[in-house]
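Of the protein chains in this complex, all but one are displayed in their positions.
Note that the chains take the letters A, B and C in the order they are written out, and that residue 1 is the start of every chain.
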């Protein structure tokens, strides 16, 4: 297996934590294996959905360790590095490489606004700290400092900066990135974009929380896009979109954890003071998962249909 | 000609005003005729690009009169109604119908935030004031009150509310609208969306300022989308996208007016205190138009190629 | 009477409009006379509270005419000029001077963002169009373009630019303005500031909607501040502050019009689609006015106490 060309569906994994603060390794491992069996192309621990901002380093490293072991080399593992300081980001990235990860998702946290020079410095430092391919992550909704086109262009010139995951809802911006550095950076969509649209404009896949709940359906959509069957792709996309809408409406982690609980994974709740999914939200989600064939024996239903 | 099914490329027209405040009727009329000759499917005076927020009623009515006459029934004219009060919006809409317009683009201006009830009331009043089809216009970037999905759903139930033009950059929101009321409301894209993506998810065309500058290229893109030739469509789309980026970067009206001046239309500058297109902006725009074959004899070049 | 040194309490007048769109001249005139009798130092028609953004020119000129006549030279009238274009702002300002106003409150409306050069140009043009003193108005909450400190400094150098009315809630910014151009520009507070604080740092009064409802109480507070009786001033200020809080919570115009209706002025409702004051809001307001001695015979109560 070569990991230097990530593409396809990379679910953002949730972080199952028990009441004592320990990672539920068995629950997480089972989820990883099931997702791989359902055909996903990679695993992404410690993204937004994975509550990276709420975990201790002990929890983070236990999660990455578990995912790498569960993946067993069948699909690449791209782990989220997130810090406010350069020093801490370098440390995390090097540690994840040592644990056997196949790529780094690079996230910058900030309290004060950071200018272009600081932003470049942060992401560059992560790239230098590892030999793995790095995916730049940008999320203007939850973060304070955004990657400008100019900084993205400078970062794209670095050898192992190979991907960008954009979590804004501005799909046009992705086309601007592709037009400018599409030969050097591959683009992954996020749940706020319509995956089929990002595939149409030249994206290579998506990293998103909802794929935890509908992995085989997501893979089926990806294949339709890749084969250029756009009419069929859009029919599938329209059905799946309701789930992305729910993710925008509710807390991301609460929503995916709530859905996985409905599917029989004992992943627990988001860490307090985050709220759990409301009863109303759970009912809405149950209805969606049912109609998508993703409840009960439904996790396999799509495969059976084919 | 029947106008009850608008579709395709509707350029947002600029509003050419001379130093004395008079509308340059001949310049506007020539632009309209050239656009129709280039194949556009409709004309939209008094959108954002048309500086609706900067014009007196005398100027607005002279513009609509000129456009209706220049169109001569060859393509539908959808004029922008924009007001802060219900009374004024009703008056404008009725006047535009009396002048021979084929549709109304309904825009709500606001100083104080307006709740859902007031927003519904405003758009409903416009629809009741005319027998023409109405297109809802929403632009969260420049306006203070947005149309929520709930209000859109209520408005879609009104007989002559038939279209929605969304000028956010959130393409996913358009899919949410289509999923909810796609059987009753047809969706037009704006320049902040990638038109080919909006066509893919079920849109019927786009209303946008850039189409003033590249009408035949826009029509060619539209036809490729309509025929489902998505690979060719995306190749064309990628080339045209640079123009949309420029529109986001500079003032919309300054940009389209500046470009039309380069193409030989004496449309003048945006009304002060709006700034004219900078020298840097004009140079950037000239380069784009040249590479798109839209300068000099270029306005016909695309047609010649076909 | 000399008007070249405005100071004190300038109520923002509401704009009473009947169902046919006509200005209720007699109601407005009675309100003006009562406010002057209660001791206010000036009258300000066509501010935010006056719904300037919702009125036709016919309504605006009828309002200014009525206020000038009712004032009868007893207190200065400072009328709001508000437009998106330079041309229209100049026209309004000149017309208000011709009608006998004593000052101009200069407001810039905007649809597209306007840079520093355009902003300076707009306000400068108003100052040149009249020989009256001009008060700059800045309201970052409801407007799109703000006056930077640099532009304020340039405008302060113009002879008849003599006042600034800041409607942000950032009192520190006022001290920055005073530190920079306090020798040339006099500062008026707005309802979002604590008037006593603005007086402490060197302000000369306030222009605000709530003063319509509690004119004598406002004047009493102003006098305490002017005499440096800060402890008594703060006791009075704390009582009055509840009213300012209500104005921030509800729509400004709805709130002042609702309160005036409770006090027996038949000013009507804000123009649709603006919502009227809710029942809950009216009850809250009634309680406040009662405890401030501003209901029933209460409009005189403060005077009686003294």
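The rule is short, and it goes like this: contacts are C-beta pairs under 8 Å (C-beta built on N, C-alpha and C of every residue); 3 or more make two chains touch, one makes a residue touch a chain.
As the structure is a prediction and not an experimental result, all values here were calculated from the model.
S.K.: One chain isn't displayed here. Which of the visible ones does it touch?
M.R.: By the stated touch criterion, the chain not on view contacts A, C.
S.K.: Based on the whole complex, identify which of C:56, C:97 or C:169 touches the chain you can't see.
M.R.: Counting the whole complex, the residue in contact with the absent chain is C:169.
S.K.: Can you work out which residue in A:85, A:227 or A:290 touches the chain that's missing from view?
M.R.: A:85
S.K.: Looking at C:29, C:94, C:158 or C:192, which residue reaches the missing chain?
M.R.: Result: among the candidates, C:192 touches the missing chain.
S.K.: For chain C, which residues reach the chain that was dropped from this view?
M.R.: The list for chain C reads 169-173, 175-176, 178-179, 192-194, 196-197, 200-202, 228, 230-231, 234, 237-238, 241-242, 244-245, 248.
S.K.: Where does chain A touch the missing chain, residue by residue?
M.R.: That gives, for chain A, the contact residues 21, 48, 51-54, 56, 84-88, 108-109, 111-115, 117-119, 121-122, 142, 144, 251-253, 271-275.
We take it that only the chains that are shown with their structure count from here on.
S.K.: Is the way these chains touch best called a line, a ring, a star, complete, or other?
M.R.: Drawn as a graph, the chains make an open path, so a line.
S.K.: Using Cα averages as centroids, what's the distance between chain B and chain C in whole Å?
M.R.: 38
S.K.: Using the touch definition from the top, which residues of chain C touch two or more other chains?
M.R.: Chain C, residues with two or more chain partners: not present.
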